[in-house]
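A single protein chain has been omitted; all remaining protein chains appear in their positions.
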Amino acid sequence: MKKTALLLIDMMNHMEFEGGDDLLKNSIPMVERLKELKKRAKKKGLPVIYVNDHFNHWQDNTDAVVEECRESKGKPVVEEILPEDNDYFIIKPKHSGFFGTQLDILLKQLNVERLIITGVATDICVLFTANDAHMREYEICVPEDCSAAESKEAHDSAMRIIKQSLNADIQIAEKISL
Amino acid sequence: MKKTALLLIDMMNHMEFEGGDDLLKNSIPMVERLKELKKRAKKKGLPVIYVNDHFNHWQDNTDAVVEECRESKGKPVVEEILPEDNDYFIIKPKHSGFFGTQLDILLKQLNVERLIITGVATDICVLFTANDAHMREYEICVPEDCSAAESKEAHDSAMRIIKQSLNADIQIAEKISL
Amino acid sequence: MKKTALLLIDMMNHMEFEGGDDLLKNSIPMVERLKELKKRAKKKGLPVIYVNDHFNHWQDNTDAVVEECRESKGKPVVEEILPEDNDYFIIKPKHSGFFGTQLDILLKQLNVERLIITGVATDICVLFTANDAHMREYEICVPEDCSAAESKEAHDSAMRIIKQSLNADIQIAEKISL
Partner (left out) sequence: MKKTALLLIDMMNHMEFEGGDDLLKNSIPMVERLKELKKRAKKKGLPVIYVNDHFNHWQDNTDAVVEECRESKGKPVVEEILPEDNDYFIIKPKHSGFFGTQLDILLKQLNVERLIITGVATDICVLFTANDAHMREYEICVPEDCSAAESKEAHDSAMRIIKQSLNADIQIAEKISL
């Protein structure tokens, strides 16, 4: 199997925006499954890479981003899935994890060719990161139970496109082989 | 109003792929409206930019792409909307019109800040071009009656995301101000 | 005049590589002039942006990079020009400050159109950042007394190219208008 990495998109999240309450509600059950998936990935020694909004900290400063989110409305999700010291943490300034970031460079250095993409929101940052990964010829899995959106309709619209336009494997996390 | 350009995504299209019959069927009524929109744009002197798959011609050669499509299953659509001599024609190798192309450089040279994005398919190349435009801070319109997909569901899923995640103006073409 | 930002390339630098002694020696007199230029820029309210190698910290973590450099061979230079709280700090994974970074996005958000590029080494990261800035149509100044290389020949070769190929203003710092 191709070398795989696990991406967590915007899981350090203050949820302090319009629709944030709904996103938080939908993320709480999801984060449990994502935690499990992360545990499996780390047991296998796979790279775990947080790719996260910088929330207008324009210093590339992981700690500041994490601290701010721990004190925010997003706390119930954030505390469940904090980055560990040997996780990678890449700051992204826009929707896609590949735009204006070193993600692609890091993945090449790690010889990663397959990505498991998780996080929030399915219909924005997850979808657009998945597309950018596909254009760069990574094999992609987007387990349908490890991302969340503000509504079921938004989640489903995005998953439909991820499956059909990007040919992604969207099986639930526990079925994905690592 | 910001300086505007009209983008036509993959309208030179041989439609020779799985689902191509459905895409062709849905493109035939759409191309009439797009023709009208293009006519309005040209009357206003706006740049009209074809952004098109190269169908594995790896020489950047517009004429070869157009000729091939004129002799293909896509003919009924292609012949209606052929590029004119003073239209721009940019070859794209992947889904997004911005990925591996000179589109962004051309738009800056033309001082364009607002894009009207049209073409096929709504849920792949139109959607992903729209997202890349949004990340680059263009104002975007994606008139809902000037793009098409293989099914109504696919078109609607994509339009929903274009509207909600990208804040695009999706009014029908005749309501869009040029 | 166009809105201007001051870039400091790789000034947080441990100098622990082959040729590092020479680069350090040539950087010590240079950093005094750069300090002066930075002071002038801040007095004018211009954005000051550190663009810096991450030295294989693959977490985007400014503080870790700065701390490491303060305890290194580069200390005599580093301590003179530490980033201040309201300076920007962008981590770059490769030579050019634009490659795999959010620099271009930040500059657009700040409406910057003119860059003063300084730092080390003239013939690598300064040169290649200057070229990438030129391709993106920024106006560029590379004051010849605010960058350094391992040898005078290397510095001069690069400055020659910066002047002739990139049309940059290479006057000494005190002559550059801010």
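Labels A, B and C are assigned to the chains in the order they are written; within every chain, residues are numbered from 1.
Everything below uses one rule, namely that contacts are C-beta pairs under 8 Å (C-beta built on N, C-alpha and C of every residue); 3 or more make two chains touch, one makes a residue touch a chain.
Note that the structure is predicted; figures quoted are calculated from it, not measured.
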| item | value |
| --- | --- |
| Which of B:M11, B:L46, B:V77 or B:I90 contacts the chain that the document leaves out | B:I90 |
| Interface residues of chain C (partner: the chain not displayed) | 94-96, 99, 123-124, 127-128, 131-132, 134-135, 153-154, 157-158, 160-161, 164-165 |
| Residues of chain B in contact with the chain not shown | 54, 58-63, 83, 87-94, 99-106 |
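The rule we apply is simple: only the chains that are shown with their structure count from here on.
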| item | value |
| --- | --- |
| Chain copies touching (chain A, chain B) - same or different residues, decided at half shared | same |
| Chain at the geometric heart of the assembly (C-alpha centres) | A |
| Chain A and chain C, separation of their C-alpha mean positions in angstrom | 33 |
| Centre-of-Cα separation between chain B and chain A, whole angstrom | 30 |
| Residues within chain B bordering two or more other chains | none |
